[in-house]
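A single protein chain has been removed from this complex, and every other one stays in its place.
Labels for the chains are A and B, by order of writing; each one numbers its residues from 1.
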Amino acid sequence: MIITTGFDAFKSILVRDIILGLRNQSDFVNPLIFFIIVITMFPLSIGPEQETLRQLAPAIVWVAAVLASSLSLDGLFRTDFEDGSLEQILLSPHSSMLLISAKILSHWILSGLPLILLVILSGSLLYLPITGVKTLLITLLLGTPVLSLVGAIAGALTMGLRNSGMLQALLTLPLLLPLLIFSVSAVNNALKGLLVSGEFYFLGAILVLALTLAPLAVLSALKIRLG
Amino acid sequence: MNNMWQWLTKYASPMRFYLLVNKLTPWFGWSAVILFLAGLYGAFFYAPPDYQQGESFRIIYVHVPSAWMSMFVYMVMATAGALGLIWKTKVSDAIARSCAPLGASFAFLALATGSLWGKPMWGAWWVWDARLTSELILLFLYLGFIALQSAIDDRRSAARAGAVLALVGVVNIPIIHYSVEWWSTLHQGPTVSKLDTPSIHIDMLIPLLIMITAFMCYFAAMLLIRARCEIIDQEKNSQWVGELVLGMDAQNE
Partner (left out) sequence: METNLSQSNSTLSVSKLGCSRYDSMLFSNLNFSVSNGQLIQIEGENGSGKTTLLKTLCGFIEPEEGEVLWQGENIRSVREAYASELNYIGHSNGIKSGLTCIENLKLSTAFTSCLITTDFEQVLKQFGLAGHEDSFSFSLSAGQKRRLALACLSIRKACLWILDEPFTSLDEPGKNAMKKIFHKHLQTGGMILMTSHDLIQWDGITPITIRL
C-alpha cells in the first residue's frame, strides 16, 4: 500500500501533460510558427520602414501572442475529454482544483514560456530597441499566465462542442483586452523613458486575480460540461 | 422578509411563473407605450435645444437609456445565472437566457445611436471614444454568451455554462471599463470624451428619466414574454403545458 499525496498527484499530471505536449511535436511547435508568421505579416503589409514598425512592435507582438495562445488552447481539455481522462481527474480523491491547476501550468510551460523566449527574435524583427524588449519580456512574463488561465475558462466552457476553437477565441479575446491595453502601453512608455510601474502593478493585479479566480471558474465549467 | 422569500420561491415554479407573466405583461407593455410617447414628446418638443450641439443632441434620449440598459441587463443576466447555479431553478435559467438578446440589442442600439450622433458632430461614423469602445466590448461579451448557449444542446448545461461565463464577465466589466478609459485618455490627451452628455438642465433631464423608465418597462415586458416562451419550451413534456394546450385548442374550436 502506497499512500499518494496531493503533491504526487499534481506532479504526476504536470509531468504527464508536459511529456504528452513534447511528444506531439506539431501541437507544440505549430503555435510558435504561427506566432512568427503573424509577426511577419505586418512588415509585409505595412512596409519595412523602421520607424513605423518600431512604433507598432509591442502591439504586433502582443496580438500575435494572444492569437498563438488561443490556437494552442484548443487541445487543453479536448483530448482529455475525448479519452475519458478528464472524468478520471474529476473523480480523483485529490483536490480537482490542484489537478486542473497542474494542467493549466503545463499549458503555460508549453506555450507561454516558449513565446517569452521568442521575444528577442520578434523584437529584432520589428526593430524594437533593448529597453523595449526588456519591458516586453516582463509584460509577457506577467501576461502569458493570464492567457493560459482565462483561455482555460473558455476552453472548459466550450469543451466537446463543434467548432470549439473559434468559439473559445470569441469568448477569450474580449476578456484579454485590458491585458493588451496595459502591456502595450507599458512598452510604449518604456520606450519614451517614462515610468512603467503603474502598468506593471495593474498587470500584476490582473495576474493575481486570474490566479485566484480562474481555477475555480474552470472547475465549475468542467463539471457543468461533463454533466 | 420571510414573506418575500416565500413569494419568490413560489414563483420559482415554472407553472406559477407562467401565470404571473400573463398577469404582469400587459401592465409593463402598456406602461412602456405610454412612457415612450411621453418621453419622445419631451425629447422633441419639451427639452430646449442645447446651446452647443443644437438639435442633434436629442439622440441622447435614445443613446443614454440604451447604454444604461445594456449594462443593467447584463447585471440581471448574471444575477439570474448565479441564482440558477446556486438554487438550480429553471425560471432563473430562462430569465438569464432571455436577457441576452435583449441586452445585445440595447448595446447595438447604443452603438448605432452613438455613431449617428458622432457623424453630425465630428464628421466620422465611428470614433474610438472610451464609452463607445466599452460598449462595443460589452456587445462582444453578449454575443459570446449567446454563441455559447446556442452551441450547447442540453438546456440545463447551456444555462449553467452561460451563468459561469456571465459571472466571469461581471468580474471583468469594471476592469475593461477602467482600462478602456485609461487607454482613451492616454491616446487623446486630457480632452473630455467626445460624446459626453452635455451638462444637464432640468428641462432636459425629465424626458431622459421618462425615457429610461420607458426602456425599463419595455425590457420588463419583453423579458417576461421571452422567458415565458422559454419556460413553455422547456416544460413542453409536462402535464400543465399539455392541459394549457388542450385548453387553448378547446377555446379555438
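In this section, a residue touches a chain if its C-beta (ideal position, glycine included) is under 8 Å from a C-beta of that chain, and two chains touch if they have at least 3 such contacts.
The structure presented is a predicted model; accordingly, all values stated were derived computationally and were not measured.
Check A:36, A:166 or A:226 against the missing chain and you find that the one touching it is A:226. Across A:19, A:130 or A:216, the residue that sits in touch with the chain not pictured is A:19.
The missing chain lies against subunit B, touching residues 88, 153-155, 234, 236-237. Where subunit A meets the chain that is not shown, the touching residues are 1-4, 8-10, 12-13, 16, 19-20, 23-24, 79, 82-85, 87-94, 99, 223, 226-227.
As a working rule, only the chains that are shown with their structure count from here on.
Between subunit A and subunit B the centroid-to-centroid distance comes to 33 Å (mean Cα coordinates, whole Å).
Subunit A makes touch with subunit B in their complex at residues 153, 157-158, 161-163, 167, 170-171, 173-175, 177-178, 181-182, 185, 202, 206, 209, 213, 217, 220-221, 224-225, 227. By the touch rule above, subunit B contacts subunit A in their complex via residues 85, 137, 140-141, 143-144, 147-148, 151-152, 156-157, 160-161, 164-165, 167-169, 171-172, 175-176, 178-180, 182-183, 186.
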